[in-house]
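Got a structure for you, questions after.
In this view, the complex is presented without one of its protein chains, the others remaining in place.
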Amino acid sequence: MNVGILGLGYWGPNLLRNFLGHKDVKKVYGCDVNPKRLKFIEGRFPEVQLTNDYNKMLENNNLDIVAISTPVATHYPLAKIALENGKNVWIEKPFTANSKEAEELIEIAEKKNLKIFVDHTFIYTGAVQKIKELVDTQTLGEILYYDSVRVNLGLFQHDINVIWDLACHDFSIMDYFINKKIIGVSAHGIANYYQHENLAHIAVYFENNCFAHFHVNWTSPIKIRRTLIGGKEKMLVWDDMLPTEKIKVYDCGVEIKTPEEMHNVLVQYRTGDMYSPKIIETEALSHGVSEFISAINENRKPLTNGLDGLRIVKILEAAEKSIKNKGTLIELL
Amino acid sequence: MNVGILGLGYWGPNLLRNFLGHKDVKKVYGCDVNPKRLKFIEGRFPEVQLTNDYNKMLENNNLDIVAISTPVATHYPLAKIALENGKNVWIEKPFTANSKEAEELIEIAEKKNLKIFVDHTFIYTGAVQKIKELVDTQTLGEILYYDSVRVNLGLFQHDINVIWDLACHDFSIMDYFINKKIIGVSAHGIANYYQHENLAHIAVYFENNCFAHFHVNWTSPIKIRRTLIGGKEKMLVWDDMLPTEKIKVYDCGVEIKTPEEMHNVLVQYRTGDMYSPKIIETEALSHGVSEFISAINENRKPLTNGLDGLRIVKILEAAEKSIKNKGTLIELL
Amino acid sequence: MNVGILGLGYWGPNLLRNFLGHKDVKKVYGCDVNPKRLKFIEGRFPEVQLTNDYNKMLENNNLDIVAISTPVATHYPLAKIALENGKNVWIEKPFTANSKEAEELIEIAEKKNLKIFVDHTFIYTGAVQKIKELVDTQTLGEILYYDSVRVNLGLFQHDINVIWDLACHDFSIMDYFINKKIIGVSAHGIANYYQHENLAHIAVYFENNCFAHFHVNWTSPIKIRRTLIGGKEKMLVWDDMLPTEKIKVYDCGVEIKTPEEMHNVLVQYRTGDMYSPKIIETEALSHGVSEFISAINENRKPLTNGLDGLRIVKILEAAEKSIKNKGTLIELL
Partner (left out) sequence: MNVGILGLGYWGPNLLRNFLGHKDVKKVYGCDVNPKRLKFIEGRFPEVQLTNDYNKMLENNNLDIVAISTPVATHYPLAKIALENGKNVWIEKPFTANSKEAEELIEIAEKKNLKIFVDHTFIYTGAVQKIKELVDTQTLGEILYYDSVRVNLGLFQHDINVIWDLACHDFSIMDYFINKKIIGVSAHGIANYYQHENLAHIAVYFENNCFAHFHVNWTSPIKIRRTLIGGKEKMLVWDDMLPTEKIKVYDCGVEIKTPEEMHNVLVQYRTGDMYSPKIIETEALSHGVSEFISAINENRKPLTNGLDGLRIVKILEAAEKSIKNKGTLIELL
């Protein structure tokens, strides 16, 4: 396969390296409007053919895949041209700037039997795959709550706020674990420095009393990447900042008894052993690339496809709407 | 002074020990309706005179202070009788079950020139006093955000939810640091086990774009007690679970420049040294007892008086109301 | 049983409280030469009969047990009188100031069928009991090395160096886990402030290539209490400073293969899951008191008896001797 990569900024070189590393990839093309980036890429990846003209790339008949790693606002127009030119499309998260765009891209791809891969890259990490296994085997039991914190100092985005940038990751991870209908989304945030929020909290209500919360912050003095999952049987902590033992499973829980003769509930805690499963530490992006190429070869949707991207964009839209109304609950359609 | 302590459950013995330890306290009386507790207290504090009849205690002419450490719902009626009988009143947090009760108690005390002490006990810790100093000396600069997490497994309360139990602490601490008007409160939570919420998130909007958020949870597999304070000049992390170095002050921040010739903002991060000030580790409760007795002797309001208690109860009420409406912003009156 | 406690300094009150709490103990007597300590104890333990005359206590016919919590140099003379007066003897660690004294006390007790309990208190903690279980069930496999660090700022002893004070604990724990013959002891240390070493390192060689090392330090800026145990099958970390998850068992190891065709060894690492067993957190001292009283009742040696104390004193003596010779290996007799 031949792959063209649009946008060679921060993330683009990782795409280059991983597509170059896949056995089915014959030739990789790169495109960026910034001549400095082209120069830089040329030095590091001499085998990549470079251009500053994205139309030329999108119309290149040799390409099987176009990977789009540009600002969010450009995802839709670029992906649309690519799909219309018969390319399978890899798009960095978030999928699109709104759900209407996402739906249209999905429809075009469907019609032309092309594949869309949305790069929810955390899905392909060893940690998320291990947690998914623990969820699917009912080791945790029914999920009662999901709580995620992703904060650190830095990396303001110019075009989007902290929700579209950071919470987008966590929404996709949550969505992978929890297969329940979302009732509504409520969000809070402040913009201390410019028009976009640098700090936000998002609450997601699911059916059956399940609840998720997300804290994202570009202005925290310390870096925290921690997710708690409260299950009926076991509870899990995923601390992605730890070099080892990122996932800990606690054999603990709460049981409620209401003996007839008592007017108070009797709350009992159970705490037992903890264990930390071994996690496979290969690069998530290489798994993503493999999954996309396999999906194309097998004519099936990849694990993180347009529909997954759309669901996340809908949550992002709802959060955005709620934040403007200081937390009003927004129902998901 | 003579002190009578009502309610000798979990916290009562600490009150006994600390009042007994104050040089101005001559005699301490204790009262509980549970004969087992009286028996237990008798063994540990032989010098305390005990009774199971709270009316007798409240009418005891020898008493200068009545300390109330009973379920929240009983705070108001017991405190009212005590005040009407001319006693100064120490009340455990939360002050009362609603703001109307709080206002009435404040009014009675005012009329009779009696003192109310609300035991927002964290205010008297070395950590909170050190942070207050850093805030008041403008070391942190203007506070942009306040973020607090207080979660662990255990200690369900029978009569109140996790907000009234745990967030009450954090509201009183925040209130001590931030002297800005609260615009509104929004809260989310779920009750997984019985009628009271075991997990909650509360957002507080202040004037001037200042924002606070609180995460409280009785069902977390790990114990976290961490507060981030984002100041314009410096940022602070208070991790109360650490045995030492609980407070860390980060010389870091964000600066925004918008050069005319650029259409994008230019975000610059500043990171410098961190330092961790020494904290004085004496028992908070002993400072609280001293402060109350000094306030009575000096005929002034104590540091944590009825008005402080009322402000916190108003936030609690608003959070309670918001949680029932899935996050609708409740304005504070 | 009636118990007399000699020495009511730092540790004495803990002995008082725990003996008072045992169901078989009828009356507790206390003795200290310092009138201030007697006054303090009187206030906290009104039921204890106090004296400043230790001869009177040692000759008291009512006593079944004498517990000695005085400076090490006095252990031998006091214990000797107690044994000669027919009392069972509890002695704080280290057992005696040298092995000759220890041997003599053991002999006297043997003749008179009295029990000696040496308070190697860590043996009775939940953590040590759990590790012992893991060792005895061969979960770790053969022990290859034992590495212990016990450092912090403070608590200089006036009469003994840091080895007799801190390493004594670790020697007794190691001795409980490792049932191999000690070949020799080598120790290093420095005395920066007065005649006694404030920092020391001790190496212990066992038969069969097993090795232990101890780092003790009264002048470390941070507190570390960490033991690594390298087993052939699994490896263990015991971090006693953690509030939870003190013990972690790592399913990791090293395997060596020397294929014929290769001139180099082939080292393979195995890393798997980690787990942290639940530890029972009751007070060690109460288990020690129970064990001693049971041993007396059942006419058997307690778990930490004079012979255990003697073995530890021999290691201490050897370390002391080696430290004076900058690490010369001292064989144990």
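Just so it is clear, A, B and C label the chains in written order, and each chain counts residues from 1 on its own.
Just so we're on the same page, contacts are C-beta pairs under 8 Å (C-beta built on N, C-alpha and C of every residue); 3 or more make two chains touch, one makes a residue touch a chain.
No experiment lies behind these values; they were computed from the predicted model shown.
K.L.:
Among C:Arg37, C:His215, C:Lys246 or C:Lys314, which residue is in touch with the absent chain?
P.N.:
In the complete complex, the chain left out is touched by residue C:His215.
K.L.:
Given the full complex, what residues of subunit A touch the hidden partner chain?
P.N.:
Residues of subunit A in contact with the hidden chain: 46, 222-223, 241, 243-244.
K.L.:
Going by the touch rule given at the top, which residues of subunit C touch the chain that is not shown?
P.N.:
144-145, 147, 149, 151, 153-154, 156, 158, 184, 186, 188-194, 198-199, 201, 203, 205, 209-211, 213, 215, 217-222, 228, 230, 235-237, 248, 250, 252, 254, 256, 258, 264-265, 267, 269, 271, 326-329
K.L.:
Spell out the interface residues on subunit B facing the chain that's missing from view.
P.N.:
245, 271-278
Assume only the chains that are shown with their structure count from here on.
K.L.:
Measuring between Cα centroids, what's the chain most distant from subunit C?
P.N.:
Of all chains, A has its centre farthest from that of subunit C.
K.L.:
Using mean CA coordinates as chain centres, what's the subunit A-subunit B distance in Å?
P.N.:
Averaging C-alpha atoms per chain gives centres 39 Å apart.
K.L.:
Using mean CA coordinates as chain centres, what's the gap between subunit B and subunit C in Å?
P.N.:
42
K.L.:
Using the touch definition from the top, which residues of subunit A touch two or more other chains?
P.N.:
Within subunit A, the residues that touch at least two other chains are 271.
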